[in-house]
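These notes are about the structure you will find just below.
Of the protein chains in this complex, all but one are displayed in their positions.
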Amino acid sequence: MDRSRPSTAPEWQVSQWFNTDRPLALADFAGRVIALHAFQMLCPGCVQHGLPQAQRIARLFDASRVAVIGLHTVFEHHAAMTPEALAAFIHEYRLAFPIGIDAPAVAGPIPQTMASYAMQGTPTLILIDRWGRLRKQSLGVEDDMRVGADIAFLLAEQEHPDDS
Amino acid sequence: MDRSRPSTAPEWQVSQWFNTDRPLALADFAGRVIALHAFQMLCPGCVQHGLPQAQRIARLFDASRVAVIGLHTVFEHHAAMTPEALAAFIHEYRLAFPIGIDAPAVAGPIPQTMASYAMQGTPTLILIDRWGRLRKQSLGVEDDMRVGADIAFLLAEQEHPDDS
Amino acid sequence: MDRSRPSTAPEWQVSQWFNTDRPLALADFAGRVIALHAFQMLCPGCVQHGLPQAQRIARLFDASRVAVIGLHTVFEHHAAMTPEALAAFIHEYRLAFPIGIDAPAVAGPIPQTMASYAMQGTPTLILIDRWGRLRKQSLGVEDDMRVGADIAFLLAEQEHPDDS
Partner (left out) sequence: MDRSRPSTAPEWQVSQWFNTDRPLALADFAGRVIALHAFQMLCPGCVQHGLPQAQRIARLFDASRVAVIGLHTVFEHHAAMTPEALAAFIHEYRLAFPIGIDAPAVAGPIPQTMASYAMQGTPTLILIDRWGRLRKQSLGVEDDMRVGADIAFLLAEQEHPDDS
């Protein structure tokens, strides 16, 4: 995790939300740790490892302390991974946490949030601390033990890192 | 497996083929055992278990003796599992065996081959013997050891079952 | 599998049997295929892969057609892998098929049956056909699908291989 001077996480640009009755923004989660899982529904590593791990995070930690958010960052096969296809995918895989569709770029294949976070692919796990600051961004899948520890370290922080 | 009087397997009705340069029919495989894997690209059991097993069948048995064929039997979420989406799926999951799209019915959600075989869902594994006869049809996922044995029993048959 | 002129499997030299009320010999299994699993109780590959596979063989195939036999071929750590230790191991791992202790050599660490089969280590899977002939001997762990197919091929043989 980033223990240097962390910066505020970029706001999410989402064109459509699932599993929530209203749009979500970073500010809605102040005081909570956010585990943001960026995925594509046709990415094998996301389906086999990343999304099951996101579900385990949601099961283990209390929702009042850790928010799990999915972000569908389609950067390839755009015609296949439509909102309608994602809706079917969410239903079939029984994903219960809020999932946003990363807003397409005005030009080019990389969607807006993916670009603002400089993500290099999917799956990417992002941890945001209780003050809205980007603390970890990791391409690929990490061991559950490490992810559990990383989240716990953020939960245990008692004060704004800059205050110490 | 069906060791009673087996019947001829129904012909496949396919609207589009992938991984083959020409349409395939049962008669093309006379003398070979066929492992037909019916799946949907958004069916978790197919993605996690059925398709990997089909790939293992294709790896283990010589292609001159056992043909592995995929059949995309879309009976739900039709708008999500389009041919274009399937093409992306096949690419991402590195599926190398021939895959046909089961032809949509004139009316109703069940595609034609799925109906003629009376399949009850996906994944379904179907084994067809060297004389084109339906010998096994199984919904869900069976152990690799059983599937390996079932295919070997069909390979070992020396003569047309009716001749014995 | 060995499809050349196979030779008769060497008789087993066993100093003590578990899970059977009388000593077993090859001749007891005429007409049946034998899956002989040679293992050591402190061999990680045996505990994690080989023995669970032997249990799956015993579950899948009818005992009247396929006999699963364990052989404890201790060739290292002799002081640790005693008959008393093996008894506890069999109990804890719920092994239900007959298991023999390969008889120690008069001189040297390699027990007698291990030597007569020229086994190179553990786990080793040995398949013996219905006429008592050695047809497969494989060090390490093979995929379940291959093992299922190998056993089925032996079950499907209708006559003594030399008669054909």
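To keep things simple, chains are lettered A, B and C as they appear, and every chain counts its residues starting from 1.
By definition in this document, contacts are C-beta pairs under 8 Å (C-beta built on N, C-alpha and C of every residue); 3 or more make two chains touch, one makes a residue touch a chain.
Small disclaimer: the values here were computed from a predicted structure and weren't measured.
Enquirer: I'd like the shown chains that the missing chain touches, ordered by label.
Expert: A, C
Enquirer: With the full complex in mind, choose from C:Ala25, C:Ala63, C:Ala80 or C:Ala96 the residue touching the hidden chain.
Expert: C:Ala80
Enquirer: In terms of residues, what is the contact footprint of the unshown chain on chain A?
Expert: Here the touching residues of chain A are 56-57, 60-61, 143-153, 155-158.
Enquirer: By the contact criterion defined above, which parts of chain C meet the unshown chain? Give residue numbers in ascending order.
Expert: Given the touch definition above, chain C has residues 42-44, 47-48, 76-77, 79-82, 84-85, 87-89, 91-93 touching the missing chain.
The rule is simple: only the chains that are shown with their structure count from here on.
Enquirer: I want to confirm something about chain A and chain B. Since they are copies of the same sequence, is their interface symmetric in residue numbering (over half shared, so same) or not (under half, so different)?
Expert: Same; most numbers are used by both chain A and chain B.
Enquirer: Distance from the CA centroid of chain A to that of chain B, rounded to the nearest Å?
Expert: 37
Enquirer: Could you grab the centroid distance between chain A and chain C? Build each centroid from C-alpha atoms only and quote it in angstrom.
Expert: Whole-Å distance between the two chain centres: 51.
Enquirer: Going by the touch rule set out above, which residues of chain A reach two or more other chains?
Expert: none
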